[in-house]
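Apart from one protein chain that is not included, each protein chain of the complex appears where it belongs.
Coming up: subunit A.
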Amino acid sequence: MTNIKKITTPLTDEVVKGLKAGDQVSISGVIYTARDAAHKLLTEAIQAGEELPVDFNNQIIYYAGPTPAKPGKVIGSCGPTTSGRMDAYSPLMMEQGLKGMIGKGPRSKEVVEAMIANHVVYFAAIGGAAALIADSVKEAEVVAFDELGPEAIRRLVVEDYPCIVAIDSEGHNLYELGVQQYKIVD
């Protein structure tokens, strides 16, 4: 794992297409946190034809709800949450131009199909390595749904945020490939 691909946001189709399942990546630039409650509100706004508080075109959503920042710190511990809970909302977000998602754990068939159709990449970060991950967050600011507390949408500026391409835009899936490789059938 010596070849780390460095990418910056916003993403382009070319960059997304160049990323393959199993690539180790470091992300720099702006990413947006959103998790369960924020996705619910975003979906309701889209369905009502309202303007979204953030333009997600070519952006990355990070499924995360950080701990409060201690004095002098930019952010608290800030690891990924389980992505599967956002599966119901993700295809609609991709239709809004979303190009990348960061989380942990496998995604549904519907999400992978929408990723292929919309040229989107899914990155996995290490769940539970939240203190370590916080080091790559350089700025953090709530930009929507402040009332949701830890679930508010935050605009993060990250530098060399480490993750792995778990599912690429062609549907190659590290969760399936890796498990197949190590499954032992007696």
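Assume a contact is a pair of C-beta atoms (placed from the backbone, for glycine too) under 8 Å apart; a residue touches a chain by one contact, two chains touch by 3 or more; residues count from 1.
Just so we're on the same page, contacts and distances are computed from a predicted model.
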| item | value |
| --- | --- |
| Chain not present in the shown complex, as UniProt names it (candidates "Extracellular solute-binding protein", "NADH-quinone oxidoreductase subunit J", "Cytochrome bc1 complex cytochrome b subunit" or "Fumarate hydratase") | "Fumarate hydratase" |
| Candidates A:Ser28, A:Thr43 or A:Thr82 - the one touching the absent chain | A:Thr82 |
| For subunit A, the residues touching the chain missing from this view | 1, 22, 37, 64-70, 76-79, 81-82, 84-85, 104-106, 124, 126-132, 134, 148-151, 164, 166, 174-175, 177-186 |
